[in-house]
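All protein chains of the complex are present and in place, except for one that has been dropped.
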Amino acid sequence: MSTDTEAPVDGTQFMTFHDLAYDAGKTDFQRKAQPVGQGREGELLEVAMGPQHPSTHGVFRMDVVLDGETVVKLKPVFGYLHRNHEKIAENTSYLGSMPYTDRLDYFCSLTNNWAYALSVEKLAGLQVPERAEYIRLITAELTRVLNHTCLAGFLLQDMGALGTPLMYAFREREKILDLIESLTGARMMCNYMRFGGCRCDLPAGWLDAAKKVVAEYPKFLDEFETLLSGNEILMARTQGVGKLSAELAVNAGITGPMLRASGVDYDLRKVDNYGIYSRYPFRVPLGDHGDVYDRYMIRMLEMRESLKILEPALKDIPEGPVVDPKAKLRGFRPKPGEAYGRIETPKGELGFYLISDGSPNPYRYRVRPPSLINLTILEDMCLGQTIADAVITLGSVDIVLGEVDR
Amino acid sequence: MTLPFAIIAGLTVGSAIAAMSLRNMVHCALSLVLTFAGLAGLYLQLNAEFVGFTQILVYVGAVSILIVFAILLTRSTEPKDEPATVTPWVGISVAVAAFLTMALAVLASPIGKRLAAPASEVSVKTLGQKLMTDYVLPLEVMALLLTAAMLGAVIIAMKDKEGSR
Amino acid sequence: MAELFAKLDALPVTLKHLLMGLLPGATPEWLVSVVSAVLTITPILAVFPLMFALTTVIERKGLGRIQNRIGPNRVGIPLTDIRLWGFGQFIADGIKSLIKEDVVPRAADKVVHFLAPIALLIPVLLTYSVLPFGKNMVPLDLPQTGLLFFFAVGASTELSVFMAGWSSRNKYSLLGAMRAIAQMVSYEIPLILSSLTVVMMAGTLSLTSIVEHQAGTHFGFLHNWHLFTPWGFVGFCLFLTAAAAEANRTPFDLPEAESEIIAGYFTEYSGFKFAIFFLAEYLGLFAMCGLGITLFLGGWLPPVNIAPFTWVPSWCWFLGKLSALIVLFIWLRGTLPRLRTDQLMGFAWKFLLPMTLINLVVAALWHMSGGAVHIGIRWVVGFAMLAIPYWLLGRGFEASVGKRVYRFAN
Amino acid sequence: MTPLSGYLLVSALLFCIGLAGALTRRNAIMVLLGIELMLNAANLNFIAFWRFSENPETMTGLTFALFSIAIAAAEAAVGLALIITIYRHFRTANVDKVEDMKG
Amino acid sequence: MPLETLEQILARAGAAVPGAQLSVVKNDSPCAQHSLLVDVGHAYAVAQFLRDDPQLRLDYCSNVTGVDFLDAELSEKVKVKKVVDGVEKEVEEVKKTKRAGYLEAVYHLYSMSLKHGPVILRQRTPGRADPVKVTSLTPLWRSCEFQEREVFDLYGVLFDGHPDLRRILMWDGFKDYPMRKDYVEPNDYEYEPTPHDEVLAKAKAHQAAEVKA
Partner (left out) sequence: MLGTGILRGMVETAKNFAGSYHDPERLTTVEYPEQRIAPKENARQFPFLVHDTEDPMKGLRCVACQICEKECPPQCIYIVKSKDKRADYKGQMQLYPVTFDIDLSVCMSCQICVEVCPFESIKMDTEFELSNTDRFGGLLVNKHQLAKSNEHYRKIHPTEAAVSDAALAVEVAKAQAKAKADVEAKAKAAAEAKAKAEAAAAAGPVGAVAPAPAPKPSSPAAATAAAPAA
């Protein structure tokens, strides 16, 4: 693993991943029972934050025990949005689950589509035409930019920046949503990818519009960073808050920007080389502290890297069909077997585990939701911090309840 | 006896009685705040503006907050059905006896009939100068006391917390 | 010309005298004083709540523009197409909050819950009684204790906040009240200490005299505002910071941090009681700004002593400065995220308190060197004495946090 | 005009209410509240005597009252801190139950 | 570094954990992700071996899921050599075997440090009747914590050694396991379209019945 350190960070030598010295066997990653001050129960305050609390990102609840302002216990509670997506999918045809995947992480329906399509392609052995691969890459990276932009806005909203960053983020998001709408017909519930390609070709003039958006995006990022990245209050609020060590992050299966903010170089775009990512050189930014500021900054940097992929990809896109002619829309029955496919969505590793028994419906359909698993260590990150930190730590995990609850 | 005096005095005494007799301690504290405010009103009537506003600043703004914080920090484990007082009649009779003695003394004394001289402007500047000249030693002692009290209070309240962590 | 403007300046005062003259000669003395008080109070009760109402709309519009939105622009005159740029919004809001159901939690302490908004509004309104709004326009001139009155009455709002938070029997309310009280108590100290510099310079606690103390001119035209001195400038900044904290404005709006504790101490208030909290909060902010104007910005004095400026009525200057400060606060609110509780406390005790103390020393030196040392030297020395501690304290902050450099894996 | 005795009587009444409270209430904080009330009653006496004195220019009563207010504030701070500590130790702020002062 | 074949892993794991019953479950799909079936008793030790072995270092447990297999009659086409009319011929015969149903817990393991994977680990319960127990791997991988809870919630698989085995998506009072293949949906929700008071009446009746039960 080559990590080119651009500059020494704070003079601290950060452990590279090989230096973890694999004492995972010796290290106990289990959550320690927090010693709640004995006999001080009367002074502790038990608060249920959510599901109607203004900051908990959807119908999510944190049962928090507070000592003054300090969190001494935090239990995430969810399932309010549970609709048993997996059961529905097992009673629907393979194609019928595609629009449901839009609703998992409703910010990134295109990457969800891709993950599902990829798994089914693995299961059935379908090939994807070149042009479709390009469209997939372009839409996925646009989705990544979209998601990270919104997340930065939401995170700062949680910090009390009264909507200004959020509104700027939404202003830019609108441009990408317009692109996505003119391509797929819907702004959020795209239902665009198909097994073996994409549903339809790019409309006329789409590429030019996309090029324009991509070319103008760095301006917005600069503006956003001037507004906030150097802001003393933001730095004081986020640095050293919600720290997550690399060892725990790996062990707890944390993926996505959160993992990379902890300094672990693991990006499925590089590791699995799915799609045509190997054709484009892009860098994976790594954080050194694993705190909220790192998570925020890693997302900002990832956006810039995504734009670096998008720019040449929009130029290189070849002509050709967008869907594998062998792929059947109706009566699609993969041979019995199973497959686990995963891609790097903006939130982390989204996997689909499918078992086919030869019927038109999947026998087992499982979603590996990054949001849910990233929540595993929420308590570990919040203990000993204040309630305000818990709120922004939750914000920096980047959860979408559609995906957590399924 | 003037009407404003009667109103303020009645309010003060009434809220003082409430402060000492109500069951809910937060209500007691809030009534006590009213007493403090009433006393400040009496000070104003006596042309002691500076002391009156200091009274509000210190008692209403600070001491009462301390009290309610202390009440909140020590709530919850007190059993609800326990009587709030011990041997009330002894205490009250002692207090009544004390009041009767003092009241008799006041009423008997000729000074009590005295009326105030026409109010003279009390300059804060003069008060300050007095504090820095005639009363400079007490002032310094007071400053020391306040500092010591503040440090003491912080240390007392902190120690146990660190022990339990 | 100038006389006309002078008359305009004195218009409120003249009007009051005119109305007082209408009283029959046989009116008992107490009635005269009551009428006089009513005539004084009525304009205050009319102007500032109206200003609050307008501010709510302006704030929403301003924040909207800052956030690249339009903001409220629909509500105008009902049943017509006249929209008045949305300035009918506050009337609609007022009517809405009036007719809304007043929900009181079942477990709440009903009496205290009811009294809390009133107990908050009254002291806030009382603070207005000592502010000089214009030339000869101070409702209650306390020559000895004006400023002390302001702070004493202002300090008693903490208790109302506690009452609201405690009586709601809601954990968020209680947390919000605790935060609010801790914040108000902590920031009162820098607030008082930063105003103390002015008291020291003017040698009086009377706000009217403080304004008059700033009436002299620099270089023949520039008014002698306290802002135009190093200690005054720094003192004003410190005062404004502490005032923002006292008034729960961004970035110190922790007591009502909606992302953490919903709405803080007024979580359980609805309808008109909520409106009163809202009103009291804004009136408190205006009063703080008014005090800042009186102490540092020359009160109702124009910035320069030149003809067209001096013609503008004094109360217009006051209201103009007030509006400028309100705009500043709206701007800040549109920009900044909020602090955390411990940082808030640390900021008060570790930054504001030392700075105000140093500022006091600088002000004392400035006062004592007056006349003896050339003004340029006084400026440079005073500025340096304030800038260096500021820089040092800032370094202390930057040692713990700062921008970071990130590495990349290929 | 109110004669001096009016103020003195109010002061005596407040003092005795405070005394009764301090003697009868079980909770330590309430006892402290009673004591505060007594101190305030004394303050009222100081101010009243100053106002009705022959030469108020000396301001003795005023100064004394100011010092008294400061002392009362210090007393409240330390007293309440002590009560909180006692409460943490004994889990009660009830004066009857806090018998074992050895810690 | 390419990953060893599953057979090699099996051999080494078998050597490292004596007594473990390991077998390879074949996967016929084009992606050919075969999996390693381990008995419940030795699952922990085998998983620990997989995690800590320096060549494997499967430090990252990506996905944990349950699969429900009902009791089934498997019909397999077997080519049998038979002597038909004196000539030996291959004849396809349908061989029917009864298979008892079981529940599976499937773990997809990857290595973040060596960047390979997946190795798929399966634990199988003996039957679908009540104590359906497998070994929890949460002590080895924290990422299993919520996912095993989810499998418990939706499939009713008990995980031995899980620190906090509670329902996660369904509410605490919920009785059944909705992801099982034989789960019957109760018709006590989604009354649409009904006027609102009717919904309330039905909900009330439902609640009363629940209180009785």
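A few notes on this one:
Per-chain numbering from 1; labels A, B, C, D and E assigned in written order.
The rule we apply is simple: a contact is a pair of C-beta atoms (placed from the backbone, for glycine too) under 8 Å apart; a residue touches a chain by one contact, two chains touch by 3 or more.
Nothing here was measured: the structure is a model prediction, and the numbers come from that model.
From the set A:G125, A:G240 or A:P321, the residue in touch with the chain omitted from the display is A:P321, counting the whole complex.
Residue A:P203 is the one among A:P203, A:P281, A:P312 or A:G384 that touches the chain not shown. Of the listed residues A:F60, A:F78 or A:Y100, the one in contact with the hidden chain in the full complex is A:Y100.
Although one chain is hidden here, its contacts on subunit A can still be listed: residues 92-93, 95-100, 102-103, 164, 168, 171, 174, 178, 181-186, 189, 191, 194, 198-201, 203-204, 223, 226-228, 230-235, 321-323, 329-330. In the full complex, subunit C touches the hidden chain at residues 62, 65-70, 331-332, 334-336, 390-391, 393-394, 397-398.
FYI, only the chains that are shown with their structure count from here on.
In terms of the distance between Cα centroids, subunit B is separated most widely from E. Mean C-alpha position of subunit C lies 35 Å from that of subunit D. Work out the mean CA point of subunit A and of subunit C, and you get 44 Å between them. Counting partners per residue, subunit D has 88, 91 as the residues that reach two or more other chains. Under the contact definition stated at the top, the residues of subunit B that touch 2 or more other chains are 50, 54, 62, 69, 73, 77, 122, 164.
Within the complex formed with subunit A, the residues of subunit C that make contact are 63, 66-69, 171-172, 174-175, 179, 250-251, 253-254, 257-262, 333-343, 397, 400-410. Only residues 24, 26-27, 30, 33, 37, 49-50, 53-54, 56-57, 60-62, 64-65, 68-69, 72, 121-125 of subunit B touch subunit C when the two sit together in their complex.
Those residues of subunit A that touch subunit E in the complex are listed here as 17-18, 20, 22, 24-25, 29-31, 78-79, 82, 84, 86-87, 122-125, 248, 250-254, 264, 266, 271, 334-342, 349, 351, 353, 355-356, 364, 366, 368, 372-373, 375-377, 405-406.
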